[in-house]
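This structure is in structure tokens; I'll ask about it shortly.
Of the protein chains in this complex, one is absent; all others appear in place.
Note that the chains are named A, B, C, D and E in the order they appear, and that numbering of residues resets to 1 at the start of each chain.
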Amino acid sequence: MDEVRQQLAVANAQQLLQKMTDKCFNKCITKPGSDLSGSDRACLAKCMDRYLESWNVISKAYATRVQKDAESGGH
Amino acid sequence: MDEVRQQLAVANAQQLLQKMTDKCFNKCITKPGSDLSGSDRACLAKCMDRYLESWNVISKAYATRVQKDAESGGH
Amino acid sequence: MDEVRQQLAVANAQQLLQKMTDKCFNKCITKPGSDLSGSDRACLAKCMDRYLESWNVISKAYATRVQKDAESGGH
Amino acid sequence: MSQIDESTRRELDGFLQLEDQKARFHSMVHEFTDKCFDRCIGTPGNSLSSKESACLGNCVERFLDTTFFIVNRLEAIKQ
Amino acid sequence: MSQIDESTRRELDGFLQLEDQKARFHSMVHEFTDKCFDRCIGTPGNSLSSKESACLGNCVERFLDTTFFIVNRLEAIKQ
Partner (left out) sequence: MSQIDESTRRELDGFLQLEDQKARFHSMVHEFTDKCFDRCIGTPGNSLSSKESACLGNCVERFLDTTFFIVNRLEAIKQ
């Protein structure tokens, strides 16, 4: 049972990583240069933090909504 | 055999629903507010109708083309 | 073993074709008219050539990088 | 599956092939609608204008033309 | 799988169902974040502003409202 749980956790982390990388690359690296500059890294760090924060805000909002819909007996 | 047919019909409906929801959400709910306003709903209703209409127009156009290509012995 | 190799080659070609068609349709056919005009075809031909060229440039760049990362013992 | 006779098997094969064809047709229509709706439909109105309908039809036709053009040219290049 | 008794099977079923539910929940959260991040977050700052947080919450809620609206209207049209 722990195996199943771990496989799902890995899939979840991979999905997060892939979407976050795409989003932050698009937001921060608009003109790819010959290396990641200091300001590129600063932007990526902020973008990551905001993305993770957003994920948590959305996770809570969705959980609350699922709960509310269940209580009102669906839509 | 009816089971197969029904499974495919469900998959088809789900694909339609998912794409239509994405499209109309993007077209109509540009700034998500604290609820769906009357004008949001009006826009969604029109968007749905036009999307379904477009689906039918495209379905006919594609069927005609497949037919035509088959008659001319491929491309 | 040749079968496996061929299946993968087909999958690879299909992926290339699909992405290239999408990209070049978007770049060249901005207003779909009643047929492909001569300038549409000229644009598609150039777009294809540049896409294939880009694929090769990127393939080389990625291979070099994978090699480099392997030599430096990962990142 | 238990053994089934030849004619039943052939009928089943035909059924599955037809359903598969229909599923692929629908799947293509979903793709085309996804692509062409954005290109051809501005603010959704009370019905499709004749211009919008024509655009949708052309969008499908030209996308297929583009696919054939690219496939044929790829084959020509390869030789 | 070797034979297992009724209560173990039920426990396993419950476990798998719960994990499946969690996986689907997470998958939806990924989709929503993908959609709503672009709409609500401009240049990433040092923290989410209250306006950005509110936008994210509204984005999820209105997307779900939109889904229900469309499903209900589809059913109404069909009849």
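Just so we're on the same page, contacts are C-beta pairs under 8 Å (C-beta built on N, C-alpha and C of every residue); 3 or more make two chains touch, one makes a residue touch a chain.
Remember, predicted model here, so these are calculated numbers, not experimental data.
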| item | value |
| --- | --- |
| Omitted chain's touching partners, listed by label | A, C |
| Missing-chain contacts mapped onto chain C | 1, 4-5, 8, 11-12, 15-16, 19, 23, 27, 43, 46-47, 49-51, 53-55, 57-59, 61-63, 65-66, 75 |
| Interface with the undisplayed chain - residues on chain A | 17, 20-21, 24-25, 28-29, 32-36, 40-41, 44-45, 48 |
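Throughout what follows, only the chains that are shown with their structure count from here on.
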| item | value |
| --- | --- |
| Shared interface partners, meaning chains that touch chain D and chain E | B |
| Most widely separated chain from chain D, with each centre as the mean of CA atoms | A |
| Cα-superposition angle relating the copies chain C and chain B, to nearest 5° | 120 |
| Farthest chain relative to chain C (centres taken as mean CA coordinates) | E |
| Per-residue overlap in chain C, given as positions that touch at least 2 other chains | none |
| Where chain D touches two or more other chains, by residue | 59, 61 |
| Arrangement of touching chains [line / ring / star / complete / other] | line |
| Pairwise chain contacts, counting only pairs that touch as defined | A-E, B-D, B-E, C-D |
